[in-house]
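With one protein chain removed, the remaining protein chains of the complex are shown where they sit.
All chains are identified by letter, namely A and B, in their written order; residue positions are counted from 1 within each chain.
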Amino acid sequence: MLSTRNLDKSFGSLVVAQGISISMPRGERYALIGPNGAGKTTLINLVTGMLRPDAGSILLGGEDITALPPDARVKRGLARTFQINTLFPRLTALESVALAILERRDQSRVWWQSLPRYGEAIDEAFSILESLRLGAHCHRLTRELAYGQQRLVEIALALATRPRVLLLDEPAAGVPKDESGELFAAISNLSAELTVLFIEHDMDVVFRFASRILVMVGGRILVEGTPRDIARDERVREVYLGRRRHAFA
Amino acid sequence: MQSFIGVLFDGFAYGMLLFLLSVGLSVTLGMMNFVNLAHCSFAMIGGYVAVVLTNSLGWPFLASLPMAFVAAAAVSVVLERTLYRRLYRSSDLDQCLFTIGVVFVSVAVAAYYFGTVQQPIDTPPYLRGSVELMGVSFAVYRLFLVVTALLITAILIVALEYTRFGAQVRAAVDNQRMARGLGIDVDRAFAITFALGGGLAGLGGALAIEIIGLDHAFAFTYLVYVLIVVAVGGLGSIGGSFLAAAVIGISDMAGKYYFPWLGAFLIYLVMVGLLMWRPAGLFGKR
Partner (left out) sequence: MASASGHLAAQIRWRWIESAFWLATLLPFVVTPAYLSLASQIAITALFALSLDLILGYAGIVSLGHAAYFGFGAYTAGLLAKHYWGEPLSGLLLAGALTGLVGYATSHIVVRFRHLALIMLTLGLGLLLHEAANSASWLTGGADGLQGVKVAPLLGFRFDLYGRTAYAYSLAVLFLCFLISRRIIHSPFGLALRGIRENLVRMPAIGAPSRAHLRKVYTIAAVMAGMAGALLTHTTSTVSLDTLSFGRSADVLVILILGGAGRLYGGIVGALIYMVARDQFSGINPQYWYFWIGLLLIAVVMFLPNGILGGLGALHKKSR
């Protein structure tokens, strides 16, 4: 569904991505793990179009999207969430999600008809929020919601675009344990048709949700495999725990 | 009839003046992203201090220059500590509006105390007149201005590259969050930089009187030019400001001399054009 070929990106002498080639078939749940600074968020930025690669290509459903701007990629079914909440503070949760839906339906161009007329879009927004247990809070301003709830709005916004591929950047980051239940329920309930890639540091979460794992270190994909393979892989152990003798590979 | 070299030199001298007026704003903008449109008010303060000291109190001109620097720097510090620091997290619009308010107030206060006339200044006789070099006559004052500015530029560059404080400033301009994370006291570095920048503007204002005059509206009139230099040169870049100021100074002078019917149109066109080509300025980051 989503694949990249030899993605490269450097900032001057700092190489943040090198020869990244991944291939994600439909419906798979991929976890992208690796130490801080490995380039995981950078990869998402490259795939979504926020960063332009120095070399390589990106394919979505077989179509080359490398030259497309970010909003065009979203229209083709590629959605993402941000590691730090990137929401609309003074819009309500409902307005935010409705906006995403209206953009998807290309109805955001309309300036001569009032918003309430778009009942279908509003209803759809409401039902997305409802499915994330935010229905009761939909009329509250985003900035007034609890952090965990805001994290759910992040996901709601991505879902509103009806993606084929969903990229979640540390969805549980910063969410206290007692609020994370909703979040994980939401992630479990994601449609089986949806291809999901999530960046995560919590290994329990990774092993619970991922069908395959990508390990990224220093801008490169170190290894890919099933959770079992990765758990047993020497190289991964090394990256996370270090070898006894401190020799640099 | 001024020769081409003459016009070039005059333009360069004017550019040096603009540089002194602008460098402080460029660096502080680069460090804190604080849009301080009242920067030229500091220049005005320096100018008026020089006028009062020289004309009314009989100080020698050269002695009043450092005082102009000190006075402007002092006011900068007070303003920064009391009012400005609350606005560092505010939106561009709020900073813009607030500092425009400060400009309005400073212009009105200047008019109240000094009237709306051009201020004369008594430059010492050894700075008047002109010198003949290679068949071209150069005004002594302008030579003095150029030498002073180049000297200050050299000091700034040395300070920036070779002192610890300079390294802190460069780090803060490059990546504020990172700099803080490394333990650099960015706020203190900023306060000092702000004071220095304001002081330099004050010095520039004092030096400017002989060349472009000083009146109550100075803070406004030259704000545009300073903003142009900063935007074109790139935020946070001393070298950028230098180059931009030189280019703007020469273009303006040449424009007024060779195409007087264009007026200031050329300068604005240059700015808009350059901004479109390089939104972050010639040497700006990103």
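Note that contacts are C-beta pairs under 8 Å (C-beta built on N, C-alpha and C of every residue); 3 or more make two chains touch, one makes a residue touch a chain.
Just so you know, these numbers come straight off a predicted model, no measurement behind them.
The undisplayed chain touches these shown chains across the complete complex, A, B.
Interface note: of B:8, B:52, B:77 or B:109, the residue touching the hidden chain in the full complex is B:109. In the complete complex, the hidden chain is touched by one of B:18, B:191, B:235 or B:253, namely B:235. Only one residue from B:13, B:35, B:156 or B:173 touches the chain missing from this view: B:35.
Which of A:51, A:65, A:122 or A:145 touches the hidden chain is settled by the complete complex: it is A:122. Within the complete assembly, residues 48-50, 69-71, 74-75, 79-80, 82, 86-91, 94-96, 98-100, 102-104, 107-116, 118-119, 121-123, 125-126, 138-139, 157-158, 160-161 of chain A touch the chain that is not shown.
Contact between chain B and the absent chain runs through residues 29, 33, 35, 83, 86-87, 90, 92-94, 96-98, 100-109, 111-112, 116, 216, 224, 227-228, 231, 235, 261-265, 268-269, 271-272, 275-276, 279-280.
As a convention for this text, only the chains that are shown with their structure count from here on.
If you average the Cα atoms of chain A and of chain B, the two centres end up 47 Å apart.
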